[in-house]
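Only one protein chain is missing from this complex, and each of the others stays in its spot.
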Amino acid sequence: MIIVIKNEKKNELEKLIKWIKNQGLDIHMSEGANATIVGLIGDTSKIDIDLISSLDIVESVKRISEPYKKVNRKFHPADTVISAGGREIGGGRFCFIAGPCSVENEEQIVGIALAVKKSGAHFLRGGAFKPRTSPYAFQGMGADGIELLKKAKKKSGLGIVTEIMNINHLDLFSDVDIIQVGARNMQNFDLLKELGQSKKPILLKRGLSGTIEEWLMSAEYVMSKGNENVILCERGIRTFEHYTRNTLDLSAIPLVKELTHLPVIVDPSHASGLSRLVRPMSLAATAAGSDGLIIEVHNDPPRALCDGAQSIRPEQFDELVKKIKDILPIVDKRL
Amino acid sequence: MIIVIKNEKKNELEKLIKWIKNQGLDIHMSEGANATIVGLIGDTSKIDIDLISSLDIVESVKRISEPYKKVNRKFHPADTVISAGGREIGGGRFCFIAGPCSVENEEQIVGIALAVKKSGAHFLRGGAFKPRTSPYAFQGMGADGIELLKKAKKKSGLGIVTEIMNINHLDLFSDVDIIQVGARNMQNFDLLKELGQSKKPILLKRGLSGTIEEWLMSAEYVMSKGNENVILCERGIRTFEHYTRNTLDLSAIPLVKELTHLPVIVDPSHASGLSRLVRPMSLAATAAGSDGLIIEVHNDPPRALCDGAQSIRPEQFDELVKKIKDILPIVDKRL
Amino acid sequence: MIIVIKNEKKNELEKLIKWIKNQGLDIHMSEGANATIVGLIGDTSKIDIDLISSLDIVESVKRISEPYKKVNRKFHPADTVISAGGREIGGGRFCFIAGPCSVENEEQIVGIALAVKKSGAHFLRGGAFKPRTSPYAFQGMGADGIELLKKAKKKSGLGIVTEIMNINHLDLFSDVDIIQVGARNMQNFDLLKELGQSKKPILLKRGLSGTIEEWLMSAEYVMSKGNENVILCERGIRTFEHYTRNTLDLSAIPLVKELTHLPVIVDPSHASGLSRLVRPMSLAATAAGSDGLIIEVHNDPPRALCDGAQSIRPEQFDELVKKIKDILPIVDKRL
Partner (left out) sequence: MIIVIKNEKKNELEKLIKWIKNQGLDIHMSEGANATIVGLIGDTSKIDIDLISSLDIVESVKRISEPYKKVNRKFHPADTVISAGGREIGGGRFCFIAGPCSVENEEQIVGIALAVKKSGAHFLRGGAFKPRTSPYAFQGMGADGIELLKKAKKKSGLGIVTEIMNINHLDLFSDVDIIQVGARNMQNFDLLKELGQSKKPILLKRGLSGTIEEWLMSAEYVMSKGNENVILCERGIRTFEHYTRNTLDLSAIPLVKELTHLPVIVDPSHASGLSRLVRPMSLAATAAGSDGLIIEVHNDPPRALCDGAQSIRPEQFDELVKKIKDILPIVDKRL
């Protein structure tokens, strides 16, 4: 970490230096014509950069080393491969997660599971607990929804992926293969810590205004508690453009794969909120180097209870899988 | 709600109309040269606008009535006045909440409480549970911090305000006067529902990327469960400008006061992250019509364990209170 | 256009209705329990939606028909194919535009032209007039730069693409094949009007904070003056994420292709500002349906006078072209 000190405040520097040394760090000073530069030597991951930068004597601060460790590819150069539901994720393998926004009833979830399995999906997704902007909107089937997912798993052989919203629901997820943390909970730190004590693979979605660094720090929360099975998921960020619900940030894919060894997948359905963008954005995500896709598929979009029509139909999913299989060898990925 | 249907898809309209009627709504149709317009009559608050707008046959959708009810000034024209710690908030009265970022020890928190009380503060703030981007940063004193706040309350007579992060901690907050929900938890819906069953005043911060409508919907979550004591708090939104940590959106103050009857206060400390901006932004917030301020005050900023230097010192707070008292009559507010 | 009138202001509606009729429009009224809705019938493209929405009696406004006409695919369903430098752009054909950020000298520009031609480029790009944030930075070779581009065109047979910044420079561009309007000039309306009187193909970059609608309206400026040869270029928008210089909005590609018949290409070099992202983002843009790519290629990046290192080297460009050729048939495009 490099701290630039305002020249006119140089005489107040002593207090800061003492504080830094109390944190167990060493210091390297360099005085210039316009500014004095203080380099911090040692493990600065505990140092709050916002604290430092808000000091009156500080012109600005810059991290040299990333604040994340277990997530960092520098300390773990090889790709992490995660096993879930009898399938490997990451390390050059591409996975398909597909299913409806919400679990609605047995016929629906089993029907979709069998259909997407046939097209080549590896996991079934489906919401049992639903984060909804309005308290008056359908909040999901809850525990019953998870039971139905388990039935669908049994009948289709697909692993299941579903979202957790409440720290006290963890017991309900014992047969779930991948636990999803939604975008709104990316910085629900108590939930992340709790999931860090589980061994279940965690699918961590990027928050609507989550920077890449914050997203990786949230993964670090899970890993720092002992759970190394984190899959990152880009799902669109909030920008000034309102034609799409969010702006899918595909450049995050190659960037995050540089910074971390964890697998990264893309959710093209929630990013745009428009079903007709699912296909082009799925192809683009694959070409950008994604390790997989999580796609909403519904057998009857207009009747779905939520987000229905950002879903594609099973036959559209089938076609899409074929197109993606054509792209995979071009980007050195395999199923 | 008005739904604009693509003209070339008019023949697929029937299914949608059936679905709308199943939701207990009536319909008013109007066919134009370029589009067919479907007006929904009845309570549309349960209708997911994103679902409708993602349908292939839909050109676009527009809400006519707001999706919030209990929060809505239309149905509750008079200002809500909230009682907390023996003090009224809202309805023309201006309140000061002041204190350190984190509770550190008894001497610190009692010392600051007495100092800000003397300057005119009505409530003491202080973090016991701290949401930190890094798992390696100080996470707050927890339950012990709340005990120290209670000691400071006893000695100073100030009401206390502190943040909850975990649904299972609610019991610890029984002597807290106002429970704060932080920006990162604005859409932690399970936490909001739980707080809705309490009777404690809730200070609901706007999320970093929370739209005004989403923020009000989160207040609706609390109110819909029976707790009508919600205070809104603007604390800066995330934008492209990185010179300040966030961009304080002061135009939200008059807007939100139009839309809702709930009190709205401003946090100028977290918005910018720069202590030297606390004074001008506090004056500006007051002039914009805020019902109060929540300000970080610390007796020794550089030694503070977190956010320390976005804090001002007690003597700066004292001066600031005087300036604000001069502005209050100009904007028809009183202490 | 639909205008929702506040119910309590209904009695002030007459003045607005008179004003609307003075604009040559008809009106369709519909009174509801919470609001009165005024539908405008006729050509509303001259109506300023911001004017209407800022009226005190207006709750909100919504356009039904797009404010652009010549750009609109509704009135021109077939893809526009643009001829430039002996090459067709759009209509299923994919084009490569490649070259250095700035023209530096004859050897450089001719060298790069021959190299990218060999790899399969159709056009040579190179900046003669450079928009630079700092007045102290190199501003380009100006007219001399255009002369060197013409030499490179002669030697390589490639069409040339270069940026105009000043309305008075148009004469210098008579031998340029495609005139580029940079992101910062997307709403330089006097420049757009002037270019509308030319017949030259215009490459119109999206502004850093340009919405899709504003971008299309800027194309409408050019087309409304008589020049129908507009190529749109997505190059990244400004968001809160600062890890990349801008966030490439690839979902804009399929969306814009729905809304307009004009060709749309992508600039992956300026979007991220990182040369190592050029390849994955080029592949992703192609998979998303782009009609071409404009890529910075430099034979000696570290010595380049500007943006040098967001450039890739000719041998990297050569490899990239091969990969893209593999993707084209999957998305029904051809060279």
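Letters A, B and C mark the chains in the order given here, with residues in each chain numbered from 1 onward.
What we mean here is this: contacts are C-beta pairs under 8 Å (C-beta built on N, C-alpha and C of every residue); 3 or more make two chains touch, one makes a residue touch a chain.
Model, not experiment: these values are computed from the prediction.
Among C:36, C:65, C:275 or C:290, the one in contact with the hidden chain is C:275. The hidden chain makes contact, of the residues B:244, B:299 or B:316, with B:244.
Mapped onto chain A, the footprint of the missing chain covers residues 2, 4, 28, 30, 32-35, 37, 39, 41, 59-60, 62, 64-65, 209, 238-240, 242.
If you put the missing chain back, the residues of chain B touching it would be 209, 211-213, 237, 239-244, 247-255, 258, 271-272, 276-277, 280-281, 283-289, 323, 326-327, 330-331. Residues touching the missing chain, restricted to chain C, are 15-16, 19, 45-46, 48, 50-51, 53-56, 67, 131-138, 165-168, 184-185, 187-190, 193, 207-209, 214, 217, 220-221, 224-225, 238, 245, 273-276, 301-304, 306-310 (touch as defined at the top).
Keep in mind that, in the parts below, only the chains that are shown with their structure count from here on.
Among the other chains, B has the CA centre that is most remote from the centre of chain C. Centrality by Cα centroid goes to chain A. Chain A and chain B have centres, each the mean of its CA atoms, that are 26 Å apart.
Between chain A and chain C the centroid-to-centroid distance comes to 31 Å (mean Cα coordinates, whole Å). For chain C, residues that reach two or more other chains under the stated contact definition are 209, 239-240, 242.
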